[in-house]
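Got a structure for you, written out below as structure tokens; questions coming shortly.
Every protein chain but one is kept in place in this view of the complex.
For chain A:
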Amino acid sequence: MTIKLGVPSKGRLMEKTFDWFGARGVSLSRAGSDREYAGVVEGIGGVELVLLSAGEIPRELAAGRIHLGVTGTDLVREKLGGWEQKVEELAGLGFGHADLVIAVPAAWVDVDTLDDLDAAAAAFRAVHGFRLRIATKYHRLVRDFLREHGVADYQLVDSQGATEGTVKNETAEAVADITSTGDTLRANHLKVLSDGLVLQSQATLFRARGAAVTAGERAALAALTEKLGLD
């Protein structure tokens, strides 16, 4: 029996993950052509590589269909209720850094903090007759953050891409999105609230707490974590 390791199936996240494991003596690679989603593991026995969309890895971990998985902390916390009970963070991998932030138009010179956002939202609702709209795909994280900080009179509108453009397009008044350098926000005339950091995320190796393990798999898992220097 083998331990299943879920890794993002494409792009920089996959390459950096392969590099991280490679530097620790575990060589991961894709089998055959670039189009084939099967993987090869060398340097350790009993480990199977499963290539998946990064967004599906939290769900697969929670269901126990993979034992280990690499994905962003943002995705795990957004998608898994009670995430601490379902997965364990084994290691931050030191790449894929991204901050989930609340941003408003840079022209809102009167809004610098969540306190300002709350007051602006109340005034906005009185003028426009509806709640101030914040575009995001991170509904749970943003809602929990704003409730925790006592912001009212807003609503979340779903945006699965090009979120920074929603304000200009007048489908939202503010955004909550992932940024690494802030360049895209600035280019779209947006600024981050000074206390608007919802979450700092990075690519992280998670262990599924609920995945069934046989004695053989437990040994393989122990050998892998030792090789990776995680114990």
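Quick note on the criterion: contacts are C-beta pairs under 8 Å (C-beta built on N, C-alpha and C of every residue); 3 or more make two chains touch, one makes a residue touch a chain; residues count from 1.
Simple rule for what comes next: contacts and distances are computed from a predicted model.
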Chain left out of the displayed complex - its UniProt protein name, from "Cytochrome bc1 complex Rieske iron-sulfur subunit", "Histidine--tRNA ligase", "Pyruvate dehydrogenase E1 component subunit alpha" or "Protein-methionine-sulfoxide reductase catalytic subunit MsrP": "Histidine--tRNA ligase"
Among A:Val7, A:Leu28, A:Ile66 or A:Leu146, the residue in touch with the chain that has been omitted: A:Leu146
Residue among A:Glu60, A:Asp118 or A:Glu217 that touches the chain left out of view: A:Asp118
Residue, one of A:Lys16, A:Arg131 or A:Lys227, that touches the chain absent here: A:Arg131
Missing-chain contacts mapped onto chain A: 81-82, 105-110, 112-113, 115-116, 118-120, 122-124, 127-128, 131-132, 139-140, 143-144, 146-147, 149-156, 167-168, 170, 172-173, 189, 191, 194
